[in-house]
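Of the protein chains in this complex, one is absent; all others appear in place.
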Amino acid sequence: MPALPTPSVTPPDVIRAAYAELIVSDIAASRAFYVGVLGLVVTYEDDDTLYLRAFEEYLHHSLILRRGPVPALAALAYRVRSAGELDAAVAYYEQLGVRVERRAAGATRGVGEAVRIEDPLGFPIEFFYDSEHVERFTRRYDVQGAGAISRLDHFNIVTPDVPAARDYYEGLGFRVSEDIKDDEDVVYAAWMHRKATVHDVALTGGDGPRMHHIAFATHERSQILHLCDHLGALRQSDRIERGPGRHGVSNAFYLYLLDPDGHRIEIYTHDYYTGDPDNPVVTWDVHDNQRRDWWGNPVVPSWYANASTVLDLDGEPVALTHRTEARESEVTIGADGFSYTRKNDAELGFKLGSQV
Amino acid sequence: MPALPTPSVTPPDVIRAAYAELIVSDIAASRAFYVGVLGLVVTYEDDDTLYLRAFEEYLHHSLILRRGPVPALAALAYRVRSAGELDAAVAYYEQLGVRVERRAAGATRGVGEAVRIEDPLGFPIEFFYDSEHVERFTRRYDVQGAGAISRLDHFNIVTPDVPAARDYYEGLGFRVSEDIKDDEDVVYAAWMHRKATVHDVALTGGDGPRMHHIAFATHERSQILHLCDHLGALRQSDRIERGPGRHGVSNAFYLYLLDPDGHRIEIYTHDYYTGDPDNPVVTWDVHDNQRRDWWGNPVVPSWYANASTVLDLDGEPVALTHRTEARESEVTIGADGFSYTRKNDAELGFKLGSQV
Amino acid sequence: MPALPTPSVTPPDVIRAAYAELIVSDIAASRAFYVGVLGLVVTYEDDDTLYLRAFEEYLHHSLILRRGPVPALAALAYRVRSAGELDAAVAYYEQLGVRVERRAAGATRGVGEAVRIEDPLGFPIEFFYDSEHVERFTRRYDVQGAGAISRLDHFNIVTPDVPAARDYYEGLGFRVSEDIKDDEDVVYAAWMHRKATVHDVALTGGDGPRMHHIAFATHERSQILHLCDHLGALRQSDRIERGPGRHGVSNAFYLYLLDPDGHRIEIYTHDYYTGDPDNPVVTWDVHDNQRRDWWGNPVVPSWYANASTVLDLDGEPVALTHRTEARESEVTIGADGFSYTRKNDAELGFKLGSQV
Partner (left out) sequence: MPALPTPSVTPPDVIRAAYAELIVSDIAASRAFYVGVLGLVVTYEDDDTLYLRAFEEYLHHSLILRRGPVPALAALAYRVRSAGELDAAVAYYEQLGVRVERRAAGATRGVGEAVRIEDPLGFPIEFFYDSEHVERFTRRYDVQGAGAISRLDHFNIVTPDVPAARDYYEGLGFRVSEDIKDDEDVVYAAWMHRKATVHDVALTGGDGPRMHHIAFATHERSQILHLCDHLGALRQSDRIERGPGRHGVSNAFYLYLLDPDGHRIEIYTHDYYTGDPDNPVVTWDVHDNQRRDWWGNPVVPSWYANASTVLDLDGEPVALTHRTEARESEVTIGADGFSYTRKNDAELGFKLGSQV
């Protein structure tokens, strides 16, 4: 990525990752997954769209599913601190030289005036403040099922040059909580936040721009385990791509699911408070076999390989830029890579139940 | 296995799987695992032995670890309903034509008079009733850690001919709760019980006699998850062989660990009541990918391949008999095997995060 | 209670507490509670009856609700080991001199031939073996909600003379697991079992015969906590009579609810294995403030005072016999009673957040 200009204006004051808009091929199939299994609350639906929210969200939606020809990411939306921040966003991104569009109130149902940009990493990003308030279902245990999801937690995006992406997000006021590196300072991934959790966005090194996953939070692990049991009962266990497990990075208990179009959804709980300015950054060695699963369970190949197409503001797929640095999957798995459980241990290799 | 004679006498009335005696190579290493990680209570220890029990056990021990030259299983002990059943055991096994030894009270610390046999499957089995009572730590939450284990639950043994082994155990009064078969009625495994749970003993088809694992029960899943977190914190995640997950068979939440000698220990919770005579048998298709993990997560190769050596009553390793029927790992994984998530689904294959 | 004759015949071989039949005043209101909140599965329903079962039950029902003029207990049903045990039951109870009725198959929907008696304690008791099998919903996580109930666990009955009632149940093959006494050997309550849990029936000293409660088991505490949250969300928190808490007796995590007619339902988990013949009996001092709640939280007055009317085999309410011995509520609460947290502690009294 070419070096970005340094804007002379203040960036918009982002509060948090707020919602994602995904293109899906079949609304009914998506509804069966997101409402029937994940239990998200329907704020609005028609033949072509679903507006969903988690139980503790009081804004109009946490997720929009829109029927379209190519399963893809249409937008990642960050909420800013006030309506006035939209002007700051326009000024900031105009100086960065990227495409910027103002959107009128209602251009997205339930959302007021907004700004959408194609960010320097190639992602379609929205900033908004005004949103219709709806009932917050925090205490609605009469409608919360065994796998109740509380709120959207973060986005995870694939981008070729992680340090460059980190610089861009630091410019926007995000701070790194954890990252994965090797001894030559190659950065494989970084976790960055505005709200006081481990992340609002994670940067995963790879061919990009692609969307790796979006993540929802639950209160407890039992809710995540129920989602697995539920998918088993529906004979859809193949929607479980990876996990459940405990992350090394973030210390969160996690599960990765695949929606009917292959969009990856993480369910996530138990990360930690990061709101102090001197919050210690945790750096993991890419060869540490507990970095992505604290229990050393393998990262499945598809998790490294697959990610969702990203659309530009015209709805066209964005071409990929290839990662030129080493890839995490290659330096850790198989003949060319290695992992360890204990640093300096004689025995190296990827644990998979003692390959035989 | 040649057909067994049918004894004319009543078999001993077995209550439950009660304890196992394992040979280990290094008592200190075993103590670090069984006491330091699993949190089992030490009833007695010296330089060469450890007598351990789970928190809800009031008999002297649930597990004996004894230092010896070859890591192996020395005995699986079933408790019988009264001391008088020992005579029944002697008579029964003499008619079965296997080696039978009476043991004086105290031959095993904490255990009264007992009978040890080499059973028709080649396993060293003890029957006992009298045992020293010790404090039952049910309510000792001051010493129970986050991964507290309640009781020994079952044994799992590897034997070449599962139907023959099932016949033998049915003769002993055990009943099948679940099994795994294929369309040609090849039986790959069977679960059999005396106490009102899914099993006291599981029969796993393979080269035998070998001990596949012994299993301990917890009250809740959180305790199992803690054991994983704990091993991660100790940088011993490679002791986690498989799981945690939800079994299809038994519906139990499970975790398989490997002790320092490679003996496999399962931690297990949430199975169901089987105490009624007409308890329905659940039969699983060997190709059903949810049979061993309800979430479709893979059974790691070592779990199929490895098991502990079994000793005879002289302490000598018992020679293996090879399984002649199809092997579960071969008919379900890889080029020669197949699995499905949904019966009659077009897409077959072993889920591993969409191999790439 | 006058001394019972000692039958010369073997009692019927009881397996477990199997179902209860309750008279309720309003089927719709009961359905809202038992199905809408507790989530029990409907096996059959019409305008006047509801046949419900827990998720792991494969017999036709765990609970019958029948519309009638007086909310009451119509029957407690124990399952016996085989159909042949019905003759044993008839012979046994005829020798005991109580009313005995044979019921044809189908007299109760889903149940085969049965025997109903008015037992010496005044309760309407059924013995049955044959029952229609229905789908066992053990793995039906698609229909199990956050408060899923696994199975019926036990009955708790109020009877004036606990030692006499214990003798009667011991005659029937039940054994005591725990009891509450004082220093003068007054017995206030006893817990007795056939299946290998703490109880199938609890005997609570008081004016009887009355039904104190019936109890259902869950797998984990989270399911019990959800029932509370759910009732709060429905603005029916006044159905929560006592708990949730941890029992001293049984070590179970518990919750007491009141159905729309005031029938008390316990939700219960985490008790322990009692299946060995020498299972140690735990005796509690009636003054021990942790006996009924391990955390010392108060037993509310209504819990001691209220219980359901019991019907005879003609459907008429059975007259009460008054307890003549000391009552637990009186010897432990208020001016005439005392409790302690630590035996021999200077400070006695009933903890209620340090009364002010």
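Each chain gets a letter, A, B and C, in the order it is written, and its residues are counted from 1.
The definition used in the following text is that a contact is a pair of C-beta atoms (placed from the backbone, for glycine too) under 8 Å apart; a residue touches a chain by one contact, two chains touch by 3 or more.
Not measured: the values here are computed from a predicted model.
Colleague: Just to verify: which one of C:16, C:246, C:263 or C:323 makes contact with the chain not shown?
Modeller: Of the listed residues, the one touching the omitted chain is C:246.
Colleague: Looking at the full complex, which residue from C:159, C:250, C:289 or C:332 touches the chain that isn't shown here?
Modeller: Candidates C:159, C:250, C:289 or C:332; residue touching the omitted chain: C:289.
Colleague: Where does subunit A touch the missing chain, residue by residue?
Modeller: On the side of subunit A, residues 15-16, 56, 58-59, 79, 81-82, 133, 136, 138-139, 150-151, 195-196, 219-221, 248, 251, 270, 272-273, 275-280, 294 touch the unshown chain.
Colleague: Can you list where subunit B touches the absent chain?
Modeller: Touching the chain left out of view, subunit B contributes residues 139-142, 144-146, 148, 220, 222, 226, 229-230, 232-234.
Colleague: Mind listing the subunit C residues that contact the chain we can't see here?
Modeller: 221-222, 225, 228-229, 231-232, 235-238, 240-242, 244, 246, 248, 253, 289-290, 293-297, 299-303, 305-306, 341-342, 347, 351-356
Please note the rule applied: only the chains that are shown with their structure count from here on.
Colleague: Which pairing of chains accounts for the highest number of C-beta contacts?
Modeller: Greatest number of C-beta pairs in contact occurs for A-B.
Colleague: Could the interface between the copies subunit B and subunit C be described as same, meaning over half of its residue numbers are common to both, or is it different?
Modeller: same
Colleague: Quick one: report the Å distance separating subunit A from subunit C, using the average Cα coordinate of each chain.
Modeller: 50
Colleague: With chain centres taken as the means of their Cα atoms, state the distance from subunit A to subunit B in Å.
Modeller: Using C-alpha averages as centres, the distance is 42 Å.
Colleague: Approximately how many whole Å separate the CA-defined centres of subunit B and subunit C?
Modeller: 34
Colleague: Out of subunit A, which residues touch more than one other chain, so two or more?
Modeller: In subunit A, residues 222, 229, 232 touch at least two other chains, as defined above.
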